[in-house]
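Shown here: the complex without one of its protein chains, the others still in place.
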Amino acid sequence: MNGVLRSSVLVLVVGCLGASAIDGFDFPDAETAARYQRLITEFRCPKCLNESIASSGAPIAVDLRRTVRRLMEEGAADEAIRDHLQTRYGDFVLYDPPFKPSTWFLWFSPVLLALVAVYVVVRVARRRTVSAPSDAERERARRLIEAS
Amino acid sequence: MTRIKLYLPVGVFGVLAVVLFLGFTLRDPNLLPSALIGKPFPAFDLPVLGAAGERAGREGLLGEVRLVNVWATWCPTCLAEHGELMRIGAETGLSIIGINYKDDPQLAVEWLRQHGDPYDFNVVDDAGDLGVDLGVYGAPETFLVDAGGVIRYKRVGDVNPVVWRDEIAPTLAGLAGWQKVEAVLGDER
Partner (left out) sequence: MIVELGHFATVLGLATAFGLAAVGYLSATNAAWRGTVTSLASAQLVLVALGFAALLNAFLTSDFSVLYVVENSNTALPWYYKLSAAWGGHEGSFLLWTLMLAVWTWAVAVLGRRLPGEIHGRVLGTLGLLNAGFLLFLLSVSSPFERLVGGPVEGADLNPLLQDFGQIVHPPMLYLGYVGFAVAFAFAVAALLAGRLDAAWARWTRPWANVAWAFLTVGIALGSWWAYYELGWGGWWFWDPVENASFMPWLAGTALVHSLAVTEKRGAFKSWTVFLAIAAFSLSLLGAFIVRSGVLTSVHAFAVDPERGLFIFWLLVLAIGGALTLYALRAPVIRARTQYWGLSRELLLLVNNVVLVLALAVVLLYTLYPLAYEAATGGEKTSYGPPYYNRMFVPLTLVLAAFLCLAPVARWRRTPMTLFRNTGIMFGAAGALGVLLPLMIGGAVDIGAMLAVGLGLWIAMTHAADVARRRRALTRSYLGMVFAHVGFAVALVGVGVTTAFSHELDVRVNVGESVELNDVVYVFNGVEQVQGPNYTAERLKFVTDTGATLHPEKRLYPARNQVMTEAGIAPGLLGDLYITPGERLPDGSWGVRINDKPFVRWVWLGALLMALGGVLAITDRRYRRLADRDAVSAPSHRGDRRQPQAATA
């Protein structure tokens, strides 16, 4: 029984990958097609997490792609399309959610860490250079360099 | 001081382990929160299942608290929760509306005949457009909509007695316009 359950879980996941995600829509011109292509990579498929609706074969991804195309035909701007999906599926569909409290950490932590990193490099580098080499040391160093 | 720094990795790992443990034991990573709680139920205009030519819209939901259930015949979990929906409909008198999602209407009618029909009526969402407006990403999903047509609660997955007792009935109890609360909660207690 356990085994049967396990396999069924696998099959569910597999429904996402490797399935077809191409609708063959016609677009009036190459720019519109490119815009569509770009837009559909911006949204996460709510069923197959970690796949964009561009690559997901899940039925819901098909619906969402169709929705994006419909909104484009209705003349919606990119921002309006993002809003449309976000109000329905939440932030979860956005691959690039806006700067706001729940994403603050993601913006600040790397910057903070980078500052620490710079501090470490500078401190270690300076600690090593405080004592200037003696003349004997310099002479020795020069010989070493020439020898190498 | 320097010695203390060497404790940093084990400290960081401790925090990490706690996060992993909490994350692992507490959450279901596949569950999405609904963005629609507290928002009005979206407008729609769809055919009514089994009634040729008839259509229903958002107005059809207003004036009463409703349980809106998204279901399909191709969805095994929908069959699994069907008994509970039947019980809720029969015992509490709560109005249940069905959204027959991406399904064959004929199969759906036959399915209801076979397994019983707890729904006041069903609308046919063949293309899944209402589904998209509701943020549906799989069936079954169930919404509790108040008399003003505002979504109060959403359940992804099956409605079962535990979900009814712990989630739906208490939410229901807080809704104006729902008269039979005491009776419902009394039953469950």
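Labels A and B are assigned to the chains in the order they are written; within every chain, residues are numbered from 1.
We take it that a residue touches a chain if its C-beta (ideal position, glycine included) is under 8 Å from a C-beta of that chain, and two chains touch if they have at least 3 such contacts.
Keep in mind that what you see is a predicted model, and the values were worked out from it rather than measured.
J.: By the contact criterion defined above, which parts of chain A meet the unshown chain? Give residue numbers in ascending order.
T.: Interface with the chain not displayed, on the chain A side: 3, 6-7, 9-11, 13-14, 16-26, 30, 33, 36-37, 44, 48-52, 54-55, 90-97, 102-103, 105-106, 109-110, 113-114, 117, 120-121, 124-125, 128-129, 131, 133, 141, 144-145, 147-148.
J.: Can you list where chain B touches the absent chain?
T.: 2-3, 6-7, 9-10, 13-14, 16-17, 19-24, 26-27, 29-30, 32-33
Just so we're on the same page, only the chains that are shown with their structure count from here on.
J.: Using the average of all C-alpha atoms in each chain as its centre, how far is it in Å between chain A and chain B?
T.: Spacing between the chain centres: roughly 31 Å.
J.: Once bound in the complex, which stretches of chain B touch chain A?
T.: 29-30, 32-36, 39, 102, 127-129, 131-138
J.: Under the stated contact criterion, what part of chain A meets chain B in this complex?
T.: It comes out as residues 46-47, 49, 59-60, 63-64, 66-67, 86-92.
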